[in-house]
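Pasting a structure below so you can have a look.
Heads up, one of the protein chains got dropped from this complex, but the rest are sitting where they should.
A and B are the chain letters, set down in written order, and residue numbers restart from 1 in every chain.
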Amino acid sequence: MREFFENLMPHVIPKLPDLWKATLETLAMTGLSALYILVIGMALGILLTVTKKGGLAENAAVYRMLDVIINLLRSVPFIILLFLLIPLTRIISGTSIGVAGSIFPLIVGTVPFFSRQAEAALAGVNPGLIEAAQSMGCSKAGIIFRVYLRESIPALSRGITITLINLVGLTAMAGAVGAGGLGNFAYVQGVQRNNYDIIVAAVIVLVVIVQIIQIAGNIIAKKTER
Amino acid sequence: MIRLENVTKTYVNAGKKFNAADDVTLEINKGEIFGIIGFSGAGKSTLVRCINLLERPDKGRVLINGKDITALRGAELRRQRKKIGMIFQHFNLFSSRTVLQNVIFPIRYSGMSRAELNSKAMELLELVGIADKAGAYPSELSGGQKQRAAIARALASDPEILLCDEATSALDPQTTESILRLLKKLNTQLGLTIVMITHQMNVVKEICTRTAVMENGKVVEQGDVFEIFANPQQNVTRSFVDTTSCLSGINTLIEDKSPLVQLKPGQKILRFKYLERSACEALVSTISRKFNIDLNIIFGSIEIIGNNPIGGLVVIADGEEDDIRAAVKYLCDINVGVEVILSA
Partner (left out) sequence: MSIRNKIALSLSAILAAVSLTACSGNTASNDSSSSADNSSASENSSAADSSAADDSSAADSEVSYSPENPVTVKIGLTGNVYEDIWNPIKKKLAPEGINIEYEQFTSFNIPNNALNSGEIDMNAFQHHAYFNNEVATNGYDLTAIGDTYIVAMNIYTSKGITIDDALASTEKLKVAVPNDVTNEGRALKLLESAGLFTIDSEAGASPEISDITDYKVPVEFVEVDANLVYSVIQDVDLAVINGNYALDSGLTADDAIFKESEYADNSYYCLIAVRTEDAENPVYKRIVEAYQSQDTIDIYNNEFKGFFVPAWTLG
């Protein structure tokens, strides 16, 4: 069996520890930034929803400002953002390299994306429900948490799934600042050195990770759909 | 109990201002079921939303139990809203919550314990007749059940007023009937003041005591339901009333020259209209016997509104000219409105 793999993937076997390390790096980058992204992105999504026209706390100035900033950040390709943020990353995280140095840029790069997902999920809540809650004397905060958030849980979980998978993709680029990860592993060890089997091995692991996220997301969405 | 004084609400649409509610003054008494009827766009929904300030009037005042609530904001406004329940055309139940959780929603943080909340909610569900659906989700319910759940939820905070915004417009006739009966029961049992917004006149006929007719943001006619049906003044009111009876069908028959209305010499088509509450006699047979006339009924619409009969008949009267004339006089004397529609 081992011989079979050694013949099929001659370059991978000696590099298995590196592959494992790269997998852990990808998981670390994704996991550590995910929590910040979800919380900050959710907050921005709520802010966008309540300040837009007809919203609970209509405020055209705030909405426009957020809208513009988010659009701007979304327009910058991540690899460029990564580079531009190096000085700021150093201030915030103490370093611009490694997994630690990739967290801040990953957050900045993904929050705009998720805030749009969150905004869309909240927009899917029937406005009649908001009216009903208001007529029952529910406070604005109450409406946000007890109606908007709760009613959009299935849509939010779909948005989170998309965001996390997107995030895994972005971690591939973080390798440029030495953060490692599967994308970097596949490129440096595989593409640059013409080792196709390494590319395949890294891709297989990535596919597994993404599939797990997708399946988990589907299960949650299904369970919360009423 | 509810008083709207000169309430005006203005919207700007494509640069032009228009008044969704235009200088409306209305008074709704405690314990009554008050209807507000009008075609789409007449301003009824805007007006009813001024009562619980989901829309804030640009001019005028809203008084509830004598207290001016127009300028209320924040926590005070929320407190006031808890005394007014509201149900909607599309129910607006929270789909992520069970029926029981929906009913508990408005009182969740009122200080009651879990057990108290549950028992109160179950009581309300019993009252509206869907106690067995307490653990179901809205997606599992029929339209009528959803509206019952919505009513239970609206009553959870023990309001004195219930606003119904086209509450039966999305329901089939039978279900509409049962919901209206439920509302009537709640009105009698709990002394609940109900404001019904609708575009269906038969809803008004069924349960309202007084009603207002709206057109283009203004109240064009209002009063006792019986009076409105008996004597509609405005054209819009008349067209609403006509929708609930078939009598105006005679005009179509005549236009189409239907064989049913081909008269033989000496025959007349008459229309009788009950105007007074006292007109409950055996009219047709009395006239037949007394004046020796045959009365062939083409259309008949007689019903009871608030314990009083209202309606009329369209008949072909067959007999001597003098006899018919005498019969007509007799009817006028007892205050039955008579109209000769066609003479042969």
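Definition applied: a residue touches a chain if its C-beta (ideal position, glycine included) is under 8 Å from a C-beta of that chain, and two chains touch if they have at least 3 such contacts.
Note that the structure is a prediction, hence the values are computed from the model and not measured.
Participant: Can you pull out the displayed chains that the omitted chain is in contact with?
Facilitator: For the complete complex, the undisplayed chain touches A.
Participant: Which residue, A:Thr95, A:Asn126, A:Ser139 or A:Thr224, contacts the hidden chain when the whole complex is considered?
Facilitator: Only one of A:Thr95, A:Asn126, A:Ser139 or A:Thr224 touches the chain omitted from view, namely A:Thr95.
Participant: With the missing chain put back, one of A:Leu27, A:Ile79 or A:Ile162 would touch it. Which one?
Facilitator: A:Ile79
Participant: On subunit A, where is the contact patch with the chain that was removed from view?
Facilitator: Interface with the chain not displayed, on the subunit A side: 14, 77, 79, 82-83, 86, 90, 95-98, 101, 169, 172-173, 175-178, 180, 183-184, 186-188, 190-194, 196, 199-200, 202-204, 206-207.
Please note the rule applied: only the chains that are shown with their structure count from here on.
Participant: Touching subunit B in the complex: which residues of subunit A?
Facilitator: 126, 128-129, 131-139, 146-147, 150-151, 153, 224, 226
Participant: For subunit B, which residues count as touching subunit A in their complex?
Facilitator: Subunit B reaches subunit A through residues 52, 54, 75, 77-82, 84-86, 88, 90, 92, 94-97, 105-106, 137-139, 150, 153-154, 157, 163.
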